[in-house]
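Excluded from the complex is one protein chain; the other protein chains are retained at their positions.
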Amino acid sequence: MIALFTRDLALAIRAGGGFGLGLAFFLIVTVLVPFGVGPESGILSTIAPGILWIGALLSCLLSLDRIFALDFEDGSLDLLATAPIPLEGVVLMKAAAHWVATVLPLVLVSPVLGLLLNLEPAGYSWLVISLALGTPALSMIGTFGAALTVGLKRGGLLLSLLVLPLYVPTLIFGAETVKRGADGLATGTPTLMLAGITLGTLALLPFAAAAAIRVNLR
Amino acid sequence: MIALFTRDLALAIRAGGGFGLGLAFFLIVTVLVPFGVGPESGILSTIAPGILWIGALLSCLLSLDRIFALDFEDGSLDLLATAPIPLEGVVLMKAAAHWVATVLPLVLVSPVLGLLLNLEPAGYSWLVISLALGTPALSMIGTFGAALTVGLKRGGLLLSLLVLPLYVPTLIFGAETVKRGADGLATGTPTLMLAGITLGTLALLPFAAAAAIRVNLR
Amino acid sequence: MDLSVTNLSCARGGLPVLEGVSFTLSPGKALLLRGPNGIGKTTLLRTLAGLQPALDGTVSVPAESIAYAAHADGLKATLTVTENLRFWARVFGTDGVQNALDAFNLNDLADRMAQNLSAGQKRRLGLARLLVTGRPIWVLDEPTVSLDVASVALFGDAVKAHLAGGGMALIATHIDLGFDAEVLDVTQFKAAPQRLDDFDEAFA
Amino acid sequence: MDLSVTNLSCARGGLPVLEGVSFTLSPGKALLLRGPNGIGKTTLLRTLAGLQPALDGTVSVPAESIAYAAHADGLKATLTVTENLRFWARVFGTDGVQNALDAFNLNDLADRMAQNLSAGQKRRLGLARLLVTGRPIWVLDEPTVSLDVASVALFGDAVKAHLAGGGMALIATHIDLGFDAEVLDVTQFKAAPQRLDDFDEAFA
Amino acid sequence: MMPDLGKYAGAVLSSYGLSLIALALLVGLSLLKSASVRKQLDAAEKRREKHG
């Protein structure tokens, strides 16, 4: 299973897309917001936590269809399904590789983008903490969505539609954590909820995703 | 060339995706914003023009890779390039079909989403007008980007990256029109600029896009 | 008007593949291209069809008189057989749809969506498209892949009818097409490996 | 331990394709499946490999003892030949990479990325993957497509060595593989069209 | 005998109007689909009986 993880990382780096492009998209969405909303720093700093979380979520979303589609097309998924590792493990490794290759860089640069949006100084640490805690859930939910749509032609947009409502709780608690952190309020509850969601999805969704893949390979 | 337009529309409707899913994505992006930013109606109505424009832009963006990719894969593009209609006309028809199938529905439902974001009542008409004037430019620019990336595997995210900076002027003037409209200010200049951008891109980009396709088919 | 190709060189992926290709084809004649896998037949045909520029050499006819058909048929899975043909007929400004359906025995399938056709039926539809282009020179890449014997015969008849009407056909194939024609082995035109003695040669 | 298949029925796209398939294969033996296009060979092999459930019938061995190889090779274009093989070796917990490279004459290409291989070389790499699975039963779908004569011989040697070591092989093919084996024509198992007299039959 | 809805007439009437339209659409489309599928199925069953 480690082999799968390292292979997926190697592929993400070599294909040149995995790392850079998700990051670039995050950057661009965040940069577009001031153009759309206007440059007033007061408004920007109010909406910064939400926008940063939404930007991360969208970047994550856009790379989801790569999780299984390539392996499905070239037959690797068939072979993995007949390999001596449980499909649940495959799913978990896929989600982990997606997180490391696509989402982790976002988490790391998010403070820089916070600067662009005039995030309150107290919010930076909470931004990173909340993203680090919450985004694994996004990757895992997204992997589940990708497993549901793996056989479909041009499933990309359908995938977004299926996954977005599932992202709502994570988004709410994530943005709320940053907002409270930026305002100097207590962040205990939303942070705990974020961690809870991540643990819950990591524990349960691999089974649902593996079941979906088995059905789709049929 | 009309044949190409009607065929693309028929395909968009039959494939079931063209119409509905772009719309769904617009809906969902708009809905996510309050979850991230918070429910206060004052803030929401301030950022509504920008967010609605960004939402339309992103929905448009996500459907761009369908413009040529399918025709490239099944060989239609080769055949169209050797057919007795100019490739510039093909590009223009492709952009038109994309606009009608994917973007026009967004324009039509945008007032409903304005409601969700508490857009000021005076802004609704300007929202529709600015989207109707500006989004053809988005489709045309996107078609150009799609032409640039047509041969590339998984060009989707790269396409976004190329196209987004090109979208910035349209976004700025579009959102500005709605903002001024919502605040009851004069909207003459940004509206004119929007119309100008649209006319300019429609006049010039087909040539650039056709050239890009010729290079990519080589 | 003859199709004459003189001293043509063509490249694939930046490397010259064939060099000095020359032949002449007169109306009513067909020419079969042969050669091992990877020698450059597809590259040559795409160059003739105007889909990629030649490195060198001349082709006597404009690309507008050539109808090209390759492995990918350009069929839309969610359109019916007739809709697919009618689309191409409108693009080429002709109206031979019924004729094309007859020639490839597609009348029974006329209202079937392309995605519900078998591979051979799809191939027949792709070939039927040639008839609605109304162009005099057919440039075909492996046209009989996945066709059964009866369909190969239909194809042979269609080519013969096209030639009898003064058309020309240039066909790359590994297998027997069921009719006689001149054969050109392109192996003789294989490009010599570049020497790269001169620094600038890498910039073709 | 024999591979015995009893009365197996399998479906594709919701419709039964083959019915009542029965055969036995003992260690050291190979069995060739034959039959026209679309009869259901691929469907049968996928069912045996555990990729889709059988409608009916039994297979005497668990899917875990079967190594399946189909048209799609599961190769990653941006990994080298060795990296591709090493990945599968690690997934299957074996270490026969060098052995596999030798058997399919891939040593010269070991550091080439898969995307820079020719179709035949890719196919060889796909077959080399079988050797690193270490599984006793090979289930192969059209293994020699696009291989030249020398490579077909390499493949034949690999199969013979596998059989000599007590393995089994089940191969669907239209062409000659260069070694002798029992042949099973699956046309005899073709599923009769459903009668659908009973309303509920539509709900398989 | 229309009840006097006062200043909220617009809200009440459009609620009823839009809801009834939505329900009518739902019921209408369900019935239409039911009828068309039933007709197609009958035709297909006839063909099946004829050709065995």
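Per-chain residue numbering starts at 1, and chain names A, B, C, D and E are given in the order in which the chains are listed.
Keep in mind that, in the parts below, a contact is a pair of C-beta atoms (placed from the backbone, for glycine too) under 8 Å apart; a residue touches a chain by one contact, two chains touch by 3 or more.
We adopt the following convention: contacts and distances are computed from a predicted model.
Novice: Tell me the UniProt protein name of the chain this structure doesn't show, selecting from "Heme exporter protein C", "ABC-type branched-chain amino acid transport systems, ATPase component", "ABC transporter permease" or "Stage 0 sporulation protein KC".
Specialist: The chain we cannot see is, by its UniProt record, "Heme exporter protein C".
Novice: Based on the whole assembly, the unshown chain contacts which displayed chains?
Specialist: Hidden chain contacts in the full assembly come out as A, B, D, E.
Novice: Could you pull out which residues of chain D are in touch with the chain that's been left out?
Specialist: Residue positions of chain D that touch the missing chain: 13-15, 193-194, 196, 198-204.
Novice: For chain E, which residues touch the unseen chain?
Specialist: 1, 3-9, 11-12, 14-16, 18-19, 22-23, 25-27, 30-31, 33-34, 37-38, 40-41, 44-45, 47-48, 51
Novice: For review purposes, identify every residue of chain B that touches the missing chain, sorted by number.
Specialist: For chain B, the residues touching the absent chain are 16, 20-21, 24, 27-28, 31, 34-35, 38-39, 41, 44, 115-116, 118.
We take it that only the chains that are shown with their structure count from here on.
Novice: Based only on mean CA positions, could you tell me how far chain B sits from chain C in angstrom?
Specialist: So the centroids are 37 Å from each other.
Novice: How many angstrom lie between the centres of chain A and chain C, each centre taken as the mean Cα position?
Specialist: Taking the average C-alpha coordinate of chain A and of chain C, the gap between them is 47 Å.
Novice: Using the touch rule from the top of the page, what residues of chain A touch 2 or more other chains?
Specialist: 15
Novice: Which residues of chain B touch chain C in their complex?
Specialist: Interface residues on the chain B side: 2-4, 7, 10-11, 14-15, 71, 73-76, 78-85, 217-218.
Novice: Where on chain B is chain A touching in the complex?
Specialist: Chain B reaches chain A through residues 15, 17, 21-22, 24-25, 28-29, 32-33, 35-38, 43, 46-47, 49-51, 53-54, 57-58, 62-63, 66, 70, 154, 156-158, 160-161, 164-165, 167-168, 171-172, 175, 179.
Novice: For the complex, give me every residue of chain D touching chain A.
Specialist: Contact set of chain D toward chain A: 49-53, 63-64, 66-68, 70-76, 78-79, 83, 87-88, 90-93, 129.
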